[in-house]
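In this view, the complex is presented without one of its protein chains, the others remaining in place.
We call the chains A and B, going by the order they appear; numbering starts again at 1 in every chain.
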Amino acid sequence: MTALLEVAQVCRSFGSVWALREASFVVEPHTVTALIGPNGSGKTTLFNTVTGYLRPDAGRIRFDGHDVTRARPAALYRRGLSRTFQQARVFNQLTVLENLVVAGGFGWAQLFGRRVTRGDRDRADQLLAEFRLGDVADLYAAELSYGQRKLVEFAAVLMSTPRLVLLDEPTAGVNPVMIETMERHIRERHAAGMTFLIVEHDMNFVMRLCDPVVVLDQGREIFTGPPLAVRNNPAVLDAYLGA
Amino acid sequence: MHALVQGLILGVLTAGVYALMASGQTLIFGVMRVVNMAQGAMVILGAYLAYQLFVSFGLDPFLATPITTVALFFVGVAVQWVFLRPLHADDRSQLSVLVTFAVALLLEGVMSVVWSTNDRSINTSYANDSWTVLGYQITAVRLWAFLLSLFALGALYLLLNRTRLGRAIRASVQNPESARLLGVEADRVSAIGFGLGTATAAAAGSIYGLLYPFNSGSHYDLISRLLSIVLLGGLGSVGGAAVGALVISVSSAVVAATVSPVWSEMTFFVVLLLVLLVRPRGLFGSTVRGAI
Partner (left out) sequence: MRRFAGPARAVVFFTVLAALPELGLAHWVLNMLVFTLMFAVMSSAWNLPGGFAGYPSLGHVAFFGLGAYAEVLWFEHNPIQTGYEPFALLPLIGIGVAVVGLPVAALAMRTRADVFAIVTITLLFITQTLAFNLRDLTGGAQGASIPPAPFPAAGYEQPFYLVLLALLAFVMALTWACMRSKVGLSLAAVRADEDKAAGVGVHAQVVKLLAFGVSVGVTGMVGAVWAYYEGFIYPQFAVDPLITVAIVLMTFLGGRATLWGPVLGAFLLELAQQYLAYSLGGSQFYLIAYALVFLVVILLLPRGILPSTQDWLRKRRRRRAIDSASGELAFSGLAKGDQP
């Protein structure tokens, strides 16, 4: 089975600091893959490189069989690769409904059509109901709590029914109830065929939800395996404790 | 050929002044992420101050530099404190351009009221002295101006690299968040950084007043050139500003000498256009793109 996402020998430096040194790993379809590692291991840089916000200095990235090493974020989105950000980024001056609609991926003809069509409304309503955001649909995103904004961000990237969703620390800064909610949504989508790559620090979350787990340290992959194996692996422990 | 070399000499000598002005501008951007549209007006204000000291007290503009520098340092700090600090962080980069532009207009208005709109220039006794070296002319004023610029740039370099204040400023330029965590007071550094930027403008002003006639409206020309230089060198890089000044000044002077003075003004803009096409972040700038 060909991997959905292939990261091969990717390197990226900032001045004299090498954030990624020949990082290589794959994400198989229909998995919830975790990407973990101590601070500074290059996880966010990797996310930014994979999603087109940064250009790798070397290496290749393939998504669904296509070479996307130099692709820009919008193109990747249209191919079915979407992401969330570490600090939940939503469009503050747009309403929750508009946040979803704008992420729906519309074509040229629709650009000159109505701002929010009946069809947009229907599609968004489904997601709004699923995420229990129906009540706040017409509020500006800026008026929501942080946890709600994280949900909006997540819901929005699902509007285009992506094949692979990259979640950047989905549990950061939210309460346990919200964490449970997130987990439930990820499981439901996963059951429906979506693939996830999640950067996380919350080890319990990772252990419960993810398989396989990819461990990054100093810009390079040091281990990939099921969660239990990772927990006991000496190289991994060394990386976390030795740092 | 002769014209070419003469142009080169002129370009190099003039580069000093522009490097000085541009260094202040790029420093301000580095520290505060603010494009100071009033930098040109600050230079002209420095020129007027030097002019006034010369006319009223006979003080040589080179000697007046320490006075004007200090004066404009405080003007800069005041401007930053009153007009820039109140701006919200997210709006700051957009609005600062407009605010500093308004400050430039304000300065222009004040200068035209105080000194009227006639052209001024500082005519010292040695204003027309020059030497001829190997068949090429070198005016005394330009040479002294060049040396003063080097001295001022050197002083700036020492300040930024050998003092604690300089370290704090450089830290804020590289990484404002971390700098703040390490105890660097962002507000104070911003104010001082801005003041330093305008102080260098004062130093350049004395020189400018010696080299060219000026009036309250001269800041438009200046700011347009400074922006080209700073963009070429890369926003935030003082070394880049110096290199940018050299490149643009030399090409400008060479074009003036070999083609026509009229088109030398365009050199600034042509270079700018090329830079934007080929390398938007400038020679030594850092990429600010991306969701990092």
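One rule holds for everything that comes next: a residue touches a chain if its C-beta (ideal position, glycine included) is under 8 Å from a C-beta of that chain, and two chains touch if they have at least 3 such contacts.
A quick note: this is a predicted structure, and the numbers were derived from the prediction, not measured.
Colleague: Which residue from B:A64, B:V77, B:V103 or B:I169 sits in contact with the chain not drawn here?
Modeller: B:V103
Colleague: Counting contacts across the full complex, list the positions on chain B that touch the omitted chain.
Modeller: Interface residues of chain B facing the absent chain: 33, 35, 37, 83, 86-88, 91, 93-99, 101-103, 105-106, 108-110, 112-113, 117, 220-221, 223-224, 227-228, 231, 235, 262-263, 265-266, 269, 272-273, 276-277, 280, 288-291.
Colleague: Which residue numbers on chain A touch the omitted chain?
Modeller: Per the touch rule, chain A residues meeting the hidden chain are 51, 53, 72-74, 77-78, 82-83, 85, 89-94, 98, 101-103, 105-106, 108, 110-116, 135-136, 139, 143-148, 156-157, 160, 172-175, 178.
Rule of thumb we're sticking to: only the chains that are shown with their structure count from here on.
Colleague: In whole angstrom, how far does the Cα centroid of chain A sit from the Cα centroid of chain B?
Modeller: Spacing between the chain centres: roughly 45 Å.
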